[in-house]
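Note that this complex is displayed minus one protein chain, with the remaining chains in position.
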Amino acid sequence: MKKYTEEDLKEDLVNQEYEYGFYSDIEADKFPNGIDESVVIALSKKKNEPQWMTDWRLEAFRIWKSMEEPDWANVNYEKPDFQAISYYSAPKSKPKLNSLDEADPELLKTFEKLGISLAEQKRLANVAIDIVMDSVSVATTFKKTLAEKGIIFCPISEAIQEHPELVKKYLGTIVPQTDNFYAALNSAVFTDGSFCYIPKGVRCPMELSTYFRINEGGTGQFERTLVIADEGSYVSYLEGCTAPARDENQLHAAVVELIALDDAEIKYSTVQNWYPGDENGSGGVYNFVTKRGICHTNSKISWTQVETGSAVTWKYPSCVLKGDNSVGEFYSIAVTNNHQQADTGTKMLHIGNNTRSTIISKGVSAGKSQNSYRGLVKINKNAKNARNFSQCDSLLMGDLCGAHTFPYIEASNSSAQIEHEATTSKIGEDQLFYCNQRGIDTERAIALIVNGFSKEVLNKLPMEFAVEARKLLEISLEGSVG
Amino acid sequence: MLQIKNIHASVNNKEILKGINLAIKAGEVHAIMGPNGAGKSTLSSVVAGNENFEVSQGNIVLDGEELTELSADQRAHKGVFVSFQYPVEIPGVSTTNFIKTAVSEKRKALGLPELAAKDFLKMLREKAALLQMDQKFLSRSLNEGFSGGEKKRNEIFQMAMLEPKLAILDETDSGLDIDALKVVANGVNALKSKDNAVLVITHYQRLLDYIVPDFVHVLHDGKIIKSGGKELALELEEKGYDWLIK
Partner (left out) sequence: MDNNDIKIAFDAFIKQHAPDVLTAKRKEAFETFTTKGFPTKKIENWKYTSLKAVLKPNYATVNTVSDNTLEQVEALLAAKSETYKLVFVNGVFQEQLSDITEEINVFSNVLKASNTEINQYFDTISDSSEAMVNLNTAFASSGAFITLANNKILAKPIELLFFAKAETPVFLQARNLIRVGENTHANIIEKHINLGEAIVLTNAVTELFAAASSHVQYTKLQNDSLLSNLVDNTSVSQQKDSIVTVNTFSFGGKFTRNNLTFHQYGSHCDSVLNGLSILDGKQFVDNHTLVNHNVPDCESHELYNAIYDEKSTGVFNGKVIVKQAAQKTNAYQQNKNILLSDTSNVYAKPQLEIFADDVKCSHGCTIGQLDDKVLFYMKQRGIPKAKAKALLFYAFANENVKAVKIPALRNEITHIIASKLDVTFDLEV
């Protein structure tokens, strides 16, 4: 594919000089494939960003160029061609929606399949939704209620314009541009994402929610999320992802940064259901995500992850427990089927005194899939009385799949107490027969057993998400036992 | 109601049942007794439809319907219930949730509407009271950490909830102390009606003091070698099995 060069850009600037930049006469407002500094500049310009933001992106791009794509994870895939990706794409026509009902019917269909149609969502009075369709936010609701409390919940592109001081202060502080290959790329070319700020002492009255969806074929998604909970505040943030079927692999490299200041609490829940590829392992989304949060004194960050989608997943939501008495939690259920590969886990870095962390990770492997847990628990030299409890359980279905556990445990303080447990087992034939005898067919029985296995994690999800998550688990294991 | 005709069954190519014939009418209680290894538990597995047992000959007919080709869950929907000798544990799945699933699957198969949550809970409470089940067991994971007696009680509780036509009690007395045995037997007796039947499989006569059979069959080496009334059980208790096995 032809590379989009600086020369091309110059030419474009000469030939097509109008407000929204390039290609707005084409139906999908989309950059040609490829990346170099000019693309980064153009992207930043297109989003009308201040100079500091453009510089920050360029710095990230230079860092990214000097890095190599990592290959330590227990996954095999064809490395994406970064020059074959378009780094910006807006929806086909810019919808100005008066109500959510005007959203793309395709989008609604996907939601409906999951029993979470937008119409239904709207009725769920306590959920504010900031829909990110491809890369541009198309609808934001409940803004007013939130504004009354001083809560900022908006696309990050808007935050860069409206609240530059907050973005400048916190962006890249937890996941620096240098962090890893994909985080660097994201920093250079992120198109949009969510921004959330909860002021001091405010308890956010509703679950904040965002649905991401990959829409345009061949469009890399580089979302950037920044959540700041100021002193003594509380927020619960939900993120859910769905994608329609695709033949070619799609790359998703998001970055999520959470900042919990003193006495604050952030609960971040994800239900991830991107297209996993078909049963022959063709197609599917590559999900390489960097998620990390920092906990200041007495604060708490809790990650809950339910993942059933993506062809390849590479994700380790982590907590830096910097402040004394801070708490990090990670609850995860990852289900892989067919040819899916997941290498997921968490890092808990104990720096402050009396810091506590809990890791509950459940993996279900079926078909020919490979499911790995990779985690790090690190107790720093000066972290007195740190505690960690980790439990990693794997459930295997069928004899062609694999379940793997790679925990790293590092302790440098004698007052540390760490407990790690892992088990691997299969669904027993006797359990299935028992269910059959009670009139429950094998498919239902598996769903029941998997739900029981995942219970500790599902219980951590907000109610409306838990229902959806349960459905997802069932859908993704359909036909896994003959 | 139930006709077992010339059933031959084997496991791992070893024939265990060598031609069983048994007819049970609605409202009757039958007991199958026999020494260890006679094939008692195999019989209950075969009627329930456990695929580890291969049926080479014969039929099982329930209310005129051929069961032999049906899967275990389909048979359960037709009204076959087995109280297992060793009930399994299912971590994370509460007893209530499990039974609710079983009840609604059965209703679905029978074309009945879903039971309203309120009605289901009412039934759950009534049956729990019948079996003197502590409510807290209902919210615990199915059979996980239950004592032997609690597991058996839970089996009969499920029987009460599922209202089967044919209940097979497989060594239900094993692992039960006398008080628990009475509760379980009372439960079974309370559920007995002119429309259903019970098949008790036991090694010892003790349970039959509480669940009184109309007929007793002696199973040995895969065949029923003697049938009689309830007095046969007492005779077996006194004399053992040797006098029957020459």
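Order as written gives the chain letters A and B; numbering starts at 1 within each chain.
Everything below uses one rule, namely that a contact is a pair of C-beta atoms (placed from the backbone, for glycine too) under 8 Å apart; a residue touches a chain by one contact, two chains touch by 3 or more.
Nothing here was measured: the structure is a model prediction, and the numbers come from that model.
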item: Displayed chains contacting the withheld chain; value: A
item: Candidates A:Ser157, A:Asn186, A:Ser357 or A:Thr405 - the one touching the absent chain; value: A:Thr405
item: Candidates A:Thr358, A:Thr424 or A:Thr442 - the one touching the absent chain; value: A:Thr424
item: Chain A residues that touch the omitted chain in the full complex; value: 72, 379, 381, 394, 396-426
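Convention: only the chains that are shown with their structure count from here on.
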item: Chain centre separation (chain A, chain B; CA means) in Å; value: 50
item: Interfacial residue positions of chain A with respect to chain B in the complex; value: 428-431, 433-442, 444, 448-449, 451-456
item: Residues on chain B engaged by chain A in the complex (per definition of touch); value: 48-52, 71-73, 75-77, 80-82, 84, 87-88, 90-93, 97-98, 101-102, 105-106, 109, 141, 158, 162
